[in-house]
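Complex shown without one protein chain; remaining protein chains in place.
Now for subunit A:
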Amino acid sequence: FAPYIQVEYIAVMPRKPTSRGMLQNPPPSTFSRFARSQALIASAYRSKRKINKSKFYKKSRSNFSGNGFENHASDENSEQAESSDEDFDGVVQADFAFFDPKPSDFHGVKILLQTYLDEKQWDVSGFADLILGQTTVGTVIKVEDDEDDGVYSVVTALNLGRYKARNKFCTISLSQPAANHDHKCIEEIKEFLRKSCKEEDIMNNLRSYLGEQAQDVGLLISQRVVNLPPQLLPPMYDALFDEVSWATEDEPTEELRNSFCFKYYLLISRIYKHKSADQQKRQKSDEAIVYVKPEDEIFHKVPTFTEVSHSSASDSFNLHLSSAPGPSVSICALSSLYLMRQEMLKDYQLMGLVMAVEASKVQ
């Protein structure tokens, strides 16, 4: 459903939620693109409550047991989240299942990718198609038996050197070889990264990752709704790296097998960096960097990595998440959970974070 429908005055919301993913937001109160993209990310959990009046539930946080994969060709792996309360506004049972990406997941995946490159207008649809086309490596998390088929998270690794556009017809000019340029979306991602890189020494590394070494680089895409239970993250990443190693053995052609032998993973993500770099100005309890996604902290700390930090090109970075009600960022250290409120984030600046991590260190 178009994300900007005014909710207050429509007499009756359509009873059956649409199949276009779960991220229906209340309209943001500002025109700033940044505020809107934040609202899109941060208010997903609130819209969950509004969506299905017949089942009003909050996300459950209880522990659940994970099953390993039965065999690496299997599609699904259920994670049970138990309910501690059957009551109306208690927690609800939600069975999350891991699926291989399918073309029918297009809309849900596209919504999750909308803010991947900040506010830049780019070929998100083509990118979603690439992800869904790669069924051997990549996982989509959905709720089992969900009538809307909403996509809650997508995780995959795309080889940067693999996706070349193929022209169906011969080029007119015979002097040029048949098209060997990247898919438009991959081109746009590379362009975005090149433009955001400010430091010269990192630029050289980046250029090689995007250029000659592209065959060894995997773009690690991990997008999810803000309130996805953090207990799902370890099995999700385990699944991804398992699939990558299985792909290096199972893919039909040698070319494909080699394409999954990644030397590096490239991640594009977001962090909140404290505005004053000086330690004394900050309160003792304030962290220098707050990670939007907790696994980024782990990737960041992996030794020998390259970091490119970029601020988004758009305006106003003061975190006026007033359009997103409630806690704006949820951070989970994998063993404990705490929520940060908007006031605590007022000293932080949202920045993009791009990391290149050596594959051997994470697998």
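What we mean here is this: a contact is a pair of C-beta atoms (placed from the backbone, for glycine too) under 8 Å apart; a residue touches a chain by one contact, two chains touch by 3 or more; residues count from 1.
Note that contacts and distances are computed from a predicted model.
Peer 1: Given that one chain of this complex has been left out, which of "Eukaryotic translation initiation factor 6", "V-type proton ATPase subunit D", "Adaptor related protein complex 5 subunit sigma 1" or "60S ribosomal protein L6" is its protein name according to UniProt?
Peer 2: Per the UniProt record, that chain is "Eukaryotic translation initiation factor 6".
Peer 1: Which subunit A residues touch the hidden chain?
Peer 2: Interface residues of subunit A facing the absent chain: 1-6, 9-12, 14, 18-20, 27, 31, 33, 106-107, 110, 114, 119, 121-122, 124-125.
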